[in-house]
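Questions regarding the structure given below will be posed in turn.
In this view, the complex is presented without one of its protein chains, the others remaining in place.
Per-chain numbering from 1; labels A and B assigned in written order.
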Amino acid sequence: MKTPGALLEAMRETAPLVQNITNFVSMNVMANVLLAAGASPAMVHAREEAAEFAALASALTINIGTLSPPWVDAMKAAAKTASDAGKPWVLDPVAVGATSYRRQTGAELLALRPGIVRGNASEILALAAEGGAGKGVDSGDTVQTAEAAARAIAGETGGVVAVTGPEDFVTDGARVARVDNGHALMPKVTALGCALTGVVAAFASTAEDPFEATVAALAFYGLAGEKAAARAEGPGSFAVAFLDALATVDGATLDAGARIA
Amino acid sequence: MKTPGALLEAMRETAPLVQNITNFVSMNVMANVLLAAGASPAMVHAREEAAEFAALASALTINIGTLSPPWVDAMKAAAKTASDAGKPWVLDPVAVGATSYRRQTGAELLALRPGIVRGNASEILALAAEGGAGKGVDSGDTVQTAEAAARAIAGETGGVVAVTGPEDFVTDGARVARVDNGHALMPKVTALGCALTGVVAAFASTAEDPFEATVAALAFYGLAGEKAAARAEGPGSFAVAFLDALATVDGATLDAGARIA
Partner (left out) sequence: MKTPGALLEAMRETAPLVQNITNFVSMNVMANVLLAAGASPAMVHAREEAAEFAALASALTINIGTLSPPWVDAMKAAAKTASDAGKPWVLDPVAVGATSYRRQTGAELLALRPGIVRGNASEILALAAEGGAGKGVDSGDTVQTAEAAARAIAGETGGVVAVTGPEDFVTDGARVARVDNGHALMPKVTALGCALTGVVAAFASTAEDPFEATVAALAFYGLAGEKAAARAEGPGSFAVAFLDALATVDGATLDAGARIA
């Protein structure tokens, strides 16, 4: 078993090409977060090229934040290409419970068996068809209430599920971990959850164990948030310091600061 | 009548879910501005779900900055849902005079009677079909030249119209207010006008009087701009400090700093 810091260093050495089919709100932040963390992002979502590009990329993320029919086609084709090639793909079911279009698309993507699913508690609950109180992108439920739903999804996909919040919960059906890094300013910056999904994919593309990769990525992300918060005076300066921190935290710092149980 | 500060505090207590059908340039900024101000943003614009989501949201904004036929369909459907449910929706007619596609879409949306319209002087003039010298998103006209156009639009919709610029002008046809808060760096950051429209919607969703809500939102926004400018060395650092200021200005600070005539 590798430490989170060792997984971070391994990811940075490769600078994996992470393809993201993600919502319009998050694209810029997600690219900057991946660059700062040490990966190489590419936003390629067109039906005409998404699957072809997935064959080149080291990992893929699919985020349902802003859907349209051609994008849903591209998502499915790219997910299949990634799965067939044995590359990790990560599903981010943004606000999946809010509309029937999202519920349907979320279910269709889940059926393609994402290697990892990352969402907030309301999203994981809705994806497991157990309801969920979040109507928008913010979670109205606690992480704890979504633990059973996370296990159920992991049982269905055979993959990893991460429920993120004040304390994150990660399971692959058999193992369980809780990551206590992070800061209250993080949900005050839009798309930091979406961008985290990209970091999870980057770690997963260079680690052997997707469960370990997910846990390490969450600890890294949360620790960078803590470092940034110490220098911030509000959400604006926090977002800036967060990118600086993602580029600064190294393997040793991560191993010293990770709070994983 | 409530003070601007009381309206700000009331908005924050509810953290209203504001749905935005807005242009690609503004999505991220608008979400961050709404989060910093204390609201809960959601960018939901797909024809397949926009109207369904409008039934969940507390307020809706429609911004014509980057149009396409499926989005125009979604805009109309969402506007009707909001109107039918008695929820405020705010029209932002970005560069409405620049092309025939925008002029037509602007007119069609205006016919659906937005509760509030917010634009710069060139946009309000063009929307009232009185010309306007702005070809792009920047205004080539002064606020004063658009006052009559604003009154005409308010007469047509029965709603509120705000013309923003160095000094903002607000009217509901009967009442008139001028808001003198703001700073010259604000138009040097892209999409701050678009994001303001979201803040107006957030205030309107929790206030009884849309005219008062609009005036309070403009004063709040301009005051945050003044606070930010005091700490900025250019448009980059201004944008960061502005988000911090939106999260920091409270009701008492707003009531002390608002310059409304």
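By definition in this document, a contact is a pair of C-beta atoms (placed from the backbone, for glycine too) under 8 Å apart; a residue touches a chain by one contact, two chains touch by 3 or more.
Given the structure is predicted, the values throughout are model-derived calculations rather than measurements.
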Which listed residue (B:Met75, B:Ala191 or B:Ala258) would be found touching the missing chain in the intact complex? B:Ala191
Contacting the left-out chain: of A:Leu35, A:Ala129 or A:Val176, that is A:Leu35
Of the candidates A:Ala202, A:Ala241 or A:Leu254, the residue in contact with the absent chain is A:Ala241
To test your reading of the contact rule: which positions on chain B touch the chain that is missing from view? 23-26, 28-29, 65-69, 95, 98-102, 135-138, 188-191, 233-237, 239-240
Against the chain that's been left off, what residues of chain A make contact? List them. 17, 24, 27-28, 31-32, 35-36, 40-49, 52-53, 56-57, 70, 239-248
